[in-house]
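Every protein chain of the complex appears in place save one, which is left out.
Going in written order, the chains are labelled A, B and C, and every chain counts its residues from 1.
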Amino acid sequence: MTNPYQPHLAKITRIIDENKARDLKTFELAFCDSQQAERFSFVCGQFAQVSVLGAGEAPFGIASSPTDQGFLQFTVKRYPTGTVTTALHNCQEGDLIGVRGPYGNGYPMQLLEGSNVMIVGGGFAFTTLKSLTNYILHPDNRGRFGELTVLSAARDPGEMIYKYVLKKWSERDDIRLILTIDKEAEGWKEKVGFAAPVLKQIDPSSKNAVAVVCGPAIMIKTCVAVLLELGFAADRILTSLEMRMKCGIGMCGRCNIGDKYVCRDGPVFTYQQLQEMPKEY
Amino acid sequence: MVEEKQPSSTDRLQGQQWQPKIVAFLCHWCSYAGADLAGISRIQYPPNIRVIRVPCSSRVNPLHIIKALQHGADGVLVSGCHPGDCHYGSGNYLARRKFALLKRFLEFIGIEPGRVQFSWVSAAEGQKFASVIREVTEEVRKLGPARRLVKNLMK
Amino acid sequence: MTEKILTKDKQKEFLSRLIKVYQVFAPVEKEGNLLFSQINTPEELAEEYRNTKLPPKELFFPHSEALFRFRKGQVIEESPNEAERVIFGMRPCDAKSLTLLDMVFNTEGFKDPYFIARREKTTVISIACAQPQITCFCTSFGGSPVSEEGSDILLFDLGENYLVKSITPKGQQLIDSLGGLLTDAQKSDLKKRDELIKTALAEMKSEIPTEGLKEKLEGMFDSPIWEKIHLKCLGCGICTYLCPTCHCFDIVDEAVDSEGKRVRNWDSCMYPQFTIQASGLNPRLSNKERLRQRMMHKFNYSVSNYGQTFCVGCGRCIRNCPVNLDIREIVKLISGKQEAGRSFQ
Partner (left out) sequence: MDEIESKLRQTAKQLLSEGKVDLLIGYRQGSLPSKTTPCFITQEQEAAELVWNSFCTNNLAVYLPGLFRLDPRSKKREQKKVGIVVKGCDCRSLVGHLKEGQVPRENLVIIGLPCQGMIDEKKIVAKLEGKEIIKAEEQNGQILVVDEKGQEIRLAKEDFLRDCCLVCQHPVPPLYDILIEGKTARQAVSDEYTEVKELEERSIDQRWEFFQRQMSKCIRCYACRNACPLCYCPECFAEQSQPRWVGTTDDPSDIMAFHLGRIFHTAGRCVDCGACEAACPMGVELRKLTRKLIKDVGELFGYEAGVSAEEPPPLATYKLDDDDEFIK
């Protein structure tokens, strides 16, 4: 019997500072055991339990794409009250940490394949969206998806994460990338405004399209309203939820919203599913 | 603090004495300066204390003391300014009440009186600081390794 | 499966023989509480009892348990290595709770190795209840004071004898290993057993309306009843810790200088920290949301997920609640069948 609680050791090969406030870092990892690296196969939108031995473990969405070979990425925001996030931020390149997973359902590829995809991400919730975008853009997969539009929103330029990735995307012609920040800032040449009004400006066609929205609760709410207005069906709007989790495998009993466990039945839900769930998130 | 902390027989055979670990919470304004003075004046005292500087003796929460005992301190010393000398006016008077109660309470539940001690040491009392440390170290040494309230993480 | 007779004068020999082969756990009076504890002699078994203070779940899912240890950055795996065990003297409600816990810890997708190892190595010998307590309501949720569910062997106390019935192959194996200690049950014994069943069922004093409970709860997430029910709740963990089916847990690291262990501890949906996120966001802010979660989990969500209500009607939460917040009254209120002239608050 495999022990689902057992973390597998991975080495931090790279740490990237993602924002000006330096409370967001991306950790790039490589499993110490190469067999484990092969066993860890995941789909975009899944998460893993990342642990610092001695501090504990916490769930984080996987920011790298299944198409990225040889490494895993997690982007972690540090909270003063978060034991694990603080411990992770104190780690250095070369340190060993534990990873178990992958867990959760991930983005439904059956639904996304063959569709035009509208991705909307706010702040540091962009992690699994980066994974999804990179997955779609991979030469092996690009043909299976329709038009790809990505909107990334941040409070200010300093908070815009994955700049090095966004830059690469912006140089391609098989993706439409729109960046926006809340308020005007010096040197900012992209859009200004909250995600929802900018999304309205972009006016993506809902025809044969699927939208994926991740971000702060208020952003999801406003963007979903715009999408519905644009004619997106409730079962073609996807989002990923966050709840406190311990086991990640549907046993510890805390991440449920109604009878759905976010760890097991989610974290990705359609807007239609959300409407059927109690508003407890 | 994972290993069992009993003096092993080989230690005794080799004549190595068990060394107690003592956590000393020293107030920044008096006792810490007193420790500094002892150092500058090259007054010898046992190397068994681990100093934690606190702004005032009243900053020390009973939980600090309990946690120290849980995680391997054989003794705890809290030292502050003499009555009347508190940098903040009355911190040490308040601390004195708190610790009078705490000391009785810990003894009541079965923690040996020598494990948790208190002293007033001023910035000018380098000598006194050294002698307090000598006394406390000796008393804790006599008690032997702390066994009560110790948390064994490998159990 | 067979039905045998164990005469009471041989009960001690019965236990002694089990103790030689198994680790035997049985209700023992310990510091004033009746608890399942390992016994080394038959005399340690408590003489007469209704039920234990703590449910048997702690024998499978202990309050604190090391999942693994770590030292110098290496994970040291703990293999759940349990001896063969017998639990003697469980009550049918508690035995049933084990089958519910199985559904949580032994799923198709994931297996909890610690729980499963203990379950596999344990033979459960239950004793049917002849005298249910005033707080017992097992029959309301499909249980019964003489239910076989979850037991490997069920005993009926016939006065001078026990009727011993094997329920599972594991139980049969244990009975077979006892050889001549047990004799075949006679017709008269079976008749006595049937009478006992009849009286036990008649003795059940507490029955609550449970028909359509799940369906009612589905529409009650925003019901004003939650505003009332929680008012006197203190938010302590007694009801969940003493519940045989509550299984929520926390996972924490206990370490100094990154040496230590990862531990699983009991946790309770009644605690404020249960759902608080690192950002400080807490979807279940007050006792109202927490108590609702507890009720919904037991009577609604569990039915969706496992097809079973997660309440076996043992009554421990009723007897031990410091403010007498009675789960039966909550169910009555949900069902709209609360006694007239009595406000719940």
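Everything below uses one rule, namely that contacts are C-beta pairs under 8 Å (C-beta built on N, C-alpha and C of every residue); 3 or more make two chains touch, one makes a residue touch a chain.
What you are looking at is a predicted structure, and each value in this text was computed from that prediction instead of being measured.
Novice: Identify the visible chains that the left-out chain touches across the whole complex.
Specialist: Counting the whole assembly, the omitted chain is in touch with A, B, C.
Novice: Write down which of C:32, C:159, C:307 or C:336 is the residue touching the left-out chain.
Specialist: Checking each option in C:32, C:159, C:307 or C:336, the one touching the absent chain turns out to be C:32.
Novice: Which of these touches the unseen chain: C:50, C:170 or C:216?
Specialist: C:50
Novice: Provide the residue numbers of subunit A that touch the chain removed from this figure.
Specialist: 80-83, 86
Novice: In the full complex, which residues of subunit B touch the absent chain?
Specialist: 62-63, 66-67, 70, 83, 90, 93-94, 96-112, 117-120, 132, 135-136, 148-152, 155
Novice: Considering the whole complex rather than only what is displayed, give the residues of subunit C touching the chain that is not shown.
Specialist: Missing-chain contacts on subunit C: residues 31-33, 48-50, 53-54, 62-64, 131, 133-135, 228, 231-232, 234-238, 240-242, 250, 252, 254, 263, 265-266, 268, 271-273, 285-286, 318-320, 322-326, 328-329, 342-343, 345.
In this text, only the chains that are shown with their structure count from here on.
Novice: Should the pattern of chain-chain touching be classed as line, ring, star, complete or other?
Specialist: line
Novice: Where the CA atoms of subunit A average out and where those of subunit C average out, how many Å apart are those spots?
Specialist: Between these chains, centre-to-centre, one finds 40 Å.
Novice: Please report how many Å separate the Cα centroid of subunit B from that of subunit C, as a whole number.
Specialist: 47
Novice: At least two partner chains per residue is the criterion; list those residues in subunit C.
Specialist: Where subunit C meets two or more other chains at a single residue, that happens at 255-256, 259-260.
Novice: For a test of understanding, state which residues of subunit C touch subunit B in their complex under the given definition.
Specialist: Of all residues in subunit C, those touching subunit B are 69, 71, 254-256, 259-261.
Novice: Give every residue of subunit B touching subunit C within the complex, in rising order.
Specialist: Going by the criterion above, the answer is residues 1-2, 71-72, 151, 153-154.
Novice: Spell out the residues on subunit C that touch subunit A in their complex, using ranges where they run on.
Specialist: Interface residues on subunit C, with respect to subunit A: 67-68, 70, 73-75, 77, 104-105, 107, 109-113, 116, 221-222, 247-253, 255-260, 262, 264, 267, 269, 274-280, 283-284, 289, 293, 296-297, 300-301, 304-305.
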